[in-house]
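Here the complex is missing one protein chain, while the rest keep their positions.
The block that comes next holds chain A.
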Amino acid sequence: MLTKQVKQLLLTIVGQGNYDDSKVECLVYSYDATPGFQAMPDAVIKPGCTAEVAAIVKVCNEYNVPIVPRGSGTNLSGGTCPTEGGLVLLFNRMNSLLEIDEENLTATVQPGLITLDLISAVEEKGVFYPPDPSSMKISTIGGNINENSGGLRGLKYGVTRDYVIGLEVVLPNGDIIRTGGKLAKDVAGYDLTKLFVGSEGTLGIVTEATLKLIPMPETTKTMLALYQDLDAAAQSVAKIISNKIIPVTLEFLDRPTLIVVEDFAKIGMPTNVEAVLLIEQDGPPEVVERDMKRMADICLEEKAVSVEIAETESAAVALKTARRTALSALARLKPTTILEDATVPRSEIAKMVRAINEIADKHNVDICTFGHAGDGNLHPTCITDARDHEEMERVELAFADIFAVAIELGGTITGEHGVGAMKAPYLEWKLKKEGMDAMRAIKQAFDPNNIMNPGKVFAKETRKRVVVSS
């Protein structure tokens, strides 16, 4: 509960109508897309400008009120669940596309802008913003920046971090800083821009961003390679990369995932094969043609049963759109879907796929796997029922094993979804104590009162490491 005094101060800043502490409003911001996380905030607030954000932060810092900045609540790490109460801060009123600068190839945006709206707006001008998380139709740029979101095009074009070149940030003490700028080069001081990207709202509040744009690729081609053998599909991925081809997209879907996605999308995805790779390349026509042919040959050499090129652009779009629904479509099988995004070096992808299947067997849980195979970033997804506590325990053990194997293979516990509340207990496995200490020192320097999204990234307790016999 916020005190009357705090409530009054906040109301003075944003005005009636932009502050709400009713049960209903609090409840609908008590969750995000992560299963198993729900907690009521004390109030929901909608600032209209950076100055209002700064004023809110000052009040919160003085009275020790947690702040959880939230975009559209699509994240998968419990990152925007107000686990310690406080204020959920929304950007519905700060959602403008401020500028597309065609001379410098940059876009300047407010955090509440929907990702797809940005992508469409810049593409109208013939420029390209590559990061395309599966939730791009819903997610906000602010959310993408805080989570450093990836997407289907990450393999060739990188993730959100690679496109953020300047930020306006409100620090936990209420100071407003500007980092970077419309600059291709800038080494003046520490790279705070990149530090804030992926900081999950724990260091400050992003109130404006300058994004790098690139020229639109001339052409795009998309194909599906079909396999009756998971291993062969995974081998193809490694072989494409080792043959020095970097496609835009190199996605993996196993059979259970294919079945549910087809059940929803009804676009004629194959459901009688064990796995498919969804492959896309863009660029000048001759390069695209050559790469697609080489990749098709590699897939066939690696025992793909067939390779099908999408005949039209709309067919290609349908395939990618369907792929983006994979996680939600898996909920058709069972009510709870828990997904991870353990990531390994690309050469290890086949080993990882095998390990995931062994771990599923060992703990007797159902795991479907899809993901950005070309990035080494898989999304093993456990389909379960949160009401079955015994099974939920086994699910947790299975994921602990998956994290451990990923780290053993030189990988990480999360490739793109963030640590949030969900993976915080595992972070030390990856960073070791010294790494955690370094991060804590940074957090302490920015946010000594721990008001910024508390309970995320830093766990109260690290989970005990299980020893995996592989």
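Everything below uses one rule, namely that contacts are C-beta pairs under 8 Å (C-beta built on N, C-alpha and C of every residue); 3 or more make two chains touch, one makes a residue touch a chain; residues count from 1.
Note that contacts and distances are computed from a predicted model.
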item: Undisplayed chain, where the name is taken from the UniProt record, one of "Glycolate oxidase iron-sulfur subunit", "Putative Se/S carrier protein-like domain-containing protein", "Proton-conducting membrane transporter" or "hydrogenase (acceptor)"; value: "Glycolate oxidase iron-sulfur subunit"
item: Selected residue (touches chain absent from view) among A:Met216, A:Ala386 or A:Ala459; value: A:Ala386
item: Sole residue of A:Lys7, A:Arg332 or A:Arg354 that reaches the chain not shown, by the stated touch rule; value: A:Arg332
item: Among A:Ser77, A:Thr106, A:Ser135 or A:Asn453, residue touching the chain not depicted; value: A:Ser135
item: Missing-chain contacts mapped onto chain A; value: 22-25, 27-33, 35, 72-74, 92, 114, 135, 137-138, 261, 263-264, 325-329, 331-332, 335-337, 385-387
